[in-house]
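All protein chains of the complex are present and in place, except for one that has been dropped.
A, B, C, D, E, F and G are the chain letters, set down in written order, and residue numbers restart from 1 in every chain.
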Amino acid sequence: MSFLPAFQSFRDELDDHNDRRERLIKASRDITNIAKKTIFLLHRVVLESENPFEDRSASRIKAAKQGREKLNQVQEMYASLRHELVGDRYWRYQRQVSPGLQEYIEALSFAHFLEHSTLITFQQVQDTLCDADGNPYFPLTISDYLLGASDLTGELMRFAISGFGKRGGRSNALDVCAFVRNCKADFERFTPYVRDLSKKQSVTAESLVKIEDAAYAAVVRSSEYDLSPDMLDDLVTTYLSN
Amino acid sequence: MSFLPAFQSFRDELDDHNDRRERLIKASRDITNIAKKTIFLLHRVVLESENPFEDRSASRIKAAKQGREKLNQVQEMYASLRHELVGDRYWRYQRQVSPGLQEYIEALSFAHFLEHSTLITFQQVQDTLCDADGNPYFPLTISDYLLGASDLTGELMRFAISGFGKRGGRSNALDVCAFVRNCKADFERFTPYVRDLSKKQSVTAESLVKIEDAAYAAVVRSSEYDLSPDMLDDLVTTYLSN
Amino acid sequence: MDIQDLEKLNDMLDNESDLREKIRDKINDLDKKTRTMVGNLNKIHSTRPESIPALVGAIRPVLASCGETFGGLAELIPPHQFWRWKDMWCHSLRTAVFVAAMIEYLTNRGLLSLQATASTLGIKDEWQDRVALSAEDYLHGLIGLVNELSRLAVNTVTLGNFEEPLRISAFVKDLFAGFSMLNLKNDVLRRRFDSLKYDIKKIEEVVYDVSLRKLVPTGTSEAGQIAPM
Amino acid sequence: MDIQDLEKLNDMLDNESDLREKIRDKINDLDKKTRTMVGNLNKIHSTRPESIPALVGAIRPVLASCGETFGGLAELIPPHQFWRWKDMWCHSLRTAVFVAAMIEYLTNRGLLSLQATASTLGIKDEWQDRVALSAEDYLHGLIGLVNELSRLAVNTVTLGNFEEPLRISAFVKDLFAGFSMLNLKNDVLRRRFDSLKYDIKKIEEVVYDVSLRKLVPTGTSEAGQIAPM
Amino acid sequence: MDIQDLEKLNDMLDNESDLREKIRDKINDLDKKTRTMVGNLNKIHSTRPESIPALVGAIRPVLASCGETFGGLAELIPPHQFWRWKDMWCHSLRTAVFVAAMIEYLTNRGLLSLQATASTLGIKDEWQDRVALSAEDYLHGLIGLVNELSRLAVNTVTLGNFEEPLRISAFVKDLFAGFSMLNLKNDVLRRRFDSLKYDIKKIEEVVYDVSLRKLVPTGTSEAGQIAPM
Amino acid sequence: MDIQDLEKLNDMLDNESDLREKIRDKINDLDKKTRTMVGNLNKIHSTRPESIPALVGAIRPVLASCGETFGGLAELIPPHQFWRWKDMWCHSLRTAVFVAAMIEYLTNRGLLSLQATASTLGIKDEWQDRVALSAEDYLHGLIGLVNELSRLAVNTVTLGNFEEPLRISAFVKDLFAGFSMLNLKNDVLRRRFDSLKYDIKKIEEVVYDVSLRKLVPTGTSEAGQIAPM
Amino acid sequence: MDIQDLEKLNDMLDNESDLREKIRDKINDLDKKTRTMVGNLNKIHSTRPESIPALVGAIRPVLASCGETFGGLAELIPPHQFWRWKDMWCHSLRTAVFVAAMIEYLTNRGLLSLQATASTLGIKDEWQDRVALSAEDYLHGLIGLVNELSRLAVNTVTLGNFEEPLRISAFVKDLFAGFSMLNLKNDVLRRRFDSLKYDIKKIEEVVYDVSLRKLVPTGTSEAGQIAPM
Partner (left out) sequence: MDIQDLEKLNDMLDNESDLREKIRDKINDLDKKTRTMVGNLNKIHSTRPESIPALVGAIRPVLASCGETFGGLAELIPPHQFWRWKDMWCHSLRTAVFVAAMIEYLTNRGLLSLQATASTLGIKDEWQDRVALSAEDYLHGLIGLVNELSRLAVNTVTLGNFEEPLRISAFVKDLFAGFSMLNLKNDVLRRRFDSLKYDIKKIEEVVYDVSLRKLVPTGTSEAGQIAPM
């Protein structure tokens, strides 16, 4: 059995590969869980706050900060996984890494939106996945960036709907509506290049319609009165807190 | 927000549940991997041995022993998971536990078959999942037992085909054929009760046809000569080793 | 296959399928009760405040009788097998939770705690490993309650009762804050929690309508001060 | 979306899709070569032993020319992106491995090692992070070899060559022992490994047929002692 | 295979496919009629109350002519084979039930009973084993009616008719209460019935809107007191 | 909704669901029998010719007892409702047809006609509008027979019986020629019929193997001359 | 195989695959244009009436440039092969039809006829056997228009334009009545047409909301009297 030594080394190589694959799958599940919890945390903190719908308000910045802190855990995990993804390995294990990474990007972009009311850029995401010297743990792909960011629109829809009854919630719905509409338009040109982005765009379209319906309801309800929506909001609030 | 304390405890409960679920999923993947490796080990050891096809031959018993040793790892894992599956929890997390458990049963029943040429019994499987005092780590279900044992037939098909050219391989094919045919017949009556068993039975039926074809080939090839298959085997072997 | 093993397995499976049959019977019982109660509760949307107590009073005995059925179930289920069988009755149980919580709301404008719900439904602590009220089922029942309250907010206004929506709004907001505490998976509960946001939005719109029309006499709008209808 | 970001992303994607186009061109090149070689190799099933060297000789230059194509690929692929693009050419590469291994078998009745295969195909070590021969692709190529050898065992007998099946049998058994060492997932390689068992069975049947018909002159059956055909 | 047996089998298969063709023709007939009627009924959403009788009057003869088509069907279907073929026409039949029930509502604000529907559609009792109106098809037709009435509630308000929604609300709630008393299994019918609650919610919101704005004279919310439009 | 109408509808729905339950019980009965018979028939693949009659003899009483079950069904099914319920038992019925046809083949090497099958299964002509054997179900049963016979051809050779494959070949070809003359639509039956060609190919290869090796006396390949085993 | 025959076959296969590549290039061109136009058209949902003409004006040249691409296609497609290749571009074509029809609506509140659409897109009559606008593709484009108009009805209200929904309602109902008169088969087109009723319901609810609140001058609900925005 002259071929055994060669095959012994193949076995070691295959076992090594399978073990690494398993480790990455497990890590990806953990990351997904942390990211999901972060998203819930962000919704919770911002809606409980004083001025959730004011651009760059202290409460939104505070929420974002709390979210970022939680996401530090994920960044540390990627730092410790660095050797598993060194050189070319990210590409080899992309299918195992992507699910968690995209969920992380979704959470990160939500925190970013709360703080800056803008879409986090590709570079800004990559910057969170670098060591102190600015060396990336692994190359961020456009696909992961876009698919993760695309999921943000679903969270924004929830944000718009559940904030609807709060003071400023009606105009927030209008703002979010514009933001999501722009996302959808901007992402459209990437659909031929990025697998599964079309499907995500359909989900975004559904979310957009829901936000549009909310914005419409806000306008229709207030249209019977000769006052601005914000003044009407104030009236109602005063009324209820009397 | 008077309901918060109650919901805080719900949160803890849900988080606890999700974390446990994750742990069990990970453990199940690990167990699956060990079981799969054990199956490869068994095929390897038994086919490399002297008399792989002789009932209760030393080499088969040796192979079974090596397999069992590897499966001890799995038993230790279940022992350490015991508190996660205490009382009612096995039933709650059945969907997470079953895949690994069935793969374990497949491997265990293969080792058992090599040693005893019989199907491992329900109790024998349960006995491997008990502590020193004979208390089970969790209740073994008939469903896991039957679905795991059903997968054995696929491995036996591989065993029969790849042993075909070895001395005694032809009559081994006939023996395995009878064993698998009996398994299929015995399992049939359980199909109305056990979800997915019908699907497994179809796979067994396919394996059975493959073994039948091999047995047929053995008989047809030797039928031109007026000697018993074993004597023909001996002739060929002598011939080749001359 | 070993002959003795074959027979043992067969016995176990037969027992199991007998048991399943008996459980199904109990659940049919339970379903009849919840269907009756839901049918009656449906009338709240066209019932004036003064007649609500009578309506609720008629439902209470049926609700109380559920304990008997759960007791029957608890006798059937083998020890430690709560999670094995609970999927069979969780739909009916959630409906029962909804009914209990709605009756509590209609009576005291308050939230029935998990513990109190279990005791209203006659589910005993000592059955824990056979029949119990899980947090998940309780929460599903509460979401059902919010769904119905958003409808009620609309219909009470139609019936000329402009204060109820304010109470509903305060109650539901508190509940929403509670739900927001939870870390949910992408599962049924998450989807229903999302739908709850639309109910809240609807209720907010009703509050908005009646507030702006100044239909609420000044001073009575703090929910706590309003007497139950 | 930030305008600069938009443009950057667009540029990256355009580059990527250009690159894909160029890679595809190289692979078309490679495919033409492998198709020619496979077409020629197919003739071994009806070629007498004495003409095999000429047949193999005609294929060798084509095989050698593959190095050029792989070199072109290696220039295209950016550093560290071997695993990103390799799926595009793995089918063609496996066919090339099969051809190289078959030629080695036909010449020396031996197994071409992974290292030797890479060097026959002109794949250089220094391209490791761009173009390389992975163990997986090498193993797929070997399975292709066994598939073809089981056919060859049948056809050499038809052509009156009764010794070749014995050599094939010895060679394939060794290879099978090697494969048995691997712990495979339920993936393509596993499925192909299963299929290999049928090839071995077929070869064994041929050996059985010719042995029993005593068609092998005594003393020559130890595979090592038989001169290459 | 026996020749006579073969011919018998072939005859059976041929007859079946001929018959299917003929039935399909009849159903095409029926479909043309239901399509015309549904197209016309669609106009109720933009028709003022005073013109409704004329609209309904135009539909009635088409509805009456359905009896002829059903008669044709009854001639085609062999005795005892109602259940074999009924799936082919149940969609069309349910649409016809919907039309008949809507016309009754528009005329008398009442519910057409199963018996009366069958007789309106000209389906005779003596065809029982060939062509009949099953409870299931009747109920499906009624659900279609509720779907359409929720749309009508919205559109009558647009046309300035604020009382019709109150009548619709009363009628639909009565119907819903009836449905609630049926023991529906977990099948298509049950799912469609469950979806009715969205229609009811919509109707309730319309009633809410007109009540809130005091667009109906007080006291009229008891629908019974309103004269038909 | 009218109370009487409601009750009538409810009665209809209740009866239907009771009836379904009872029919299911009968079918469970039937299934137990067919499962037993198929389990026993499965042994033909490892039974020597001389023991086949005993094996068949053990199955016959079970087969005969099916008539009782069908009789029970015939009592349950209301007049004219054969086509309403037949889908519930067609799978079991086809298995029973397969068993009857296989037993006939094993005994007389002949084909059981549709009429004879119905009578073997105890399905009476006078139940026509409630329980009957349709051409489709009969043909499905025969296809199951061919599937099993192709396996039997292989396994009888393994048992050393080289003549049976010739008989199977002649029988199956005759049956196949019959099927070819039917005007089958592009449906399940057609697809299953098309798949028969794989069975035939397999049988032909078995016949080839025994003929090539002269394992059957020359001249016997005309199957008609072979006496039943 | 005859060498000449082989070469002829190969030429045919090669030409086909070259042609496919070239057609795909043209369609990529077309897709870029439609994607740009749809992206721009998407802005109507947030654009005030006075800026719509500018928006439309920016799209028109792109639309006009489609003629060029279709011309390129017409040159590529061999005579008589319209039906061979049309599936490749029908998706893009339908999007282009949608754009053209939407622009016509935004400009004149009218429907672009099939003939006018073809001419707007620069598809010439003389290309009939190579590139043409089929009835099916035209109708699919119109359904896309209605889908988008229902969204527009909602969003114009958000922008404070309460009259546009009335115009949209009138236009869509007219279109729907037209569609209802077509004999559509049970295919994709029919299914998409059936889904239109959800769009209509949504538009009706918008009209309801603005009418109820008297946000449009009375009497304007007859859409014809409203001047284009």
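Following the convention adopted for this analysis, contacts are C-beta pairs under 8 Å (C-beta built on N, C-alpha and C of every residue); 3 or more make two chains touch, one makes a residue touch a chain.
All of these numbers come straight from a predicted model, not from anything done at the bench.
Enquirer: The chain left out here touches which displayed chains?
Expert: D, F, G
Enquirer: Looking at the whole complex, which of G:23, G:55, G:76 or G:111 touches the chain that is not displayed?
Expert: Hidden-chain contact among the options goes to G:111.
Enquirer: For the full complex, which residue in D:8, D:22, D:60 or D:151 touches the chain that was left out?
Expert: In the full complex, the listed residue that touches the missing chain is D:151.
Enquirer: From the list D:42, D:115 or D:195, pick the residue that touches the absent chain.
Expert: D:42
Enquirer: Pick out the residues on chain G that sit against the missing chain.
Expert: Against the left-out chain, chain G lists 1-2, 5-6, 8-10, 12-14, 17, 79-85, 111, 113-114, 128-129, 135, 139, 174-175, 177-179, 181-185.
Enquirer: Against the chain that's been left off, what residues of chain D make contact? List them.
Expert: Its contact residues with the unshown chain are 35, 39, 42, 45-46, 151, 154-155, 157-160, 206, 209-210, 213.
Enquirer: What is the set of chain F residues that contact the non-displayed chain in the whole complex?
Expert: 173, 177, 180-181, 201, 204-205, 207-208, 211-212, 221
Keep in mind that, in the parts below, only the chains that are shown with their structure count from here on.
Enquirer: If you check the contacts of chain A and chain D, which chains show up for both?
Expert: Intersection of chain A and chain D contact lists gives B.
Enquirer: Decide which interface, A-G or B-D, involves more C-beta pairs in contact, and give its chain pair.
Expert: Most C-beta pairs in contact, of the two: B-D.
Enquirer: For chain A and chain B, let me know how many angstrom lie between their CA-based centres, rounded off.
Expert: Each chain's C-alpha centroid was found; their separation is 43 Å.
Enquirer: Send over the residues of chain F in touch with two or more other chains.
Expert: none
Enquirer: Provide the list of chain A residues touching at least two other chains, using ranges where the numbers run on.
Expert: Answer for chain A, listing residues that touch two or more other chains: 18, 189, 224.
Enquirer: Can you give me every chain pair that touches, using the contact definition above?
Expert: Every pair of chains in contact is listed here: A-B, A-C, A-D, A-G, B-C, B-D, B-F, C-E, E-F, E-G.
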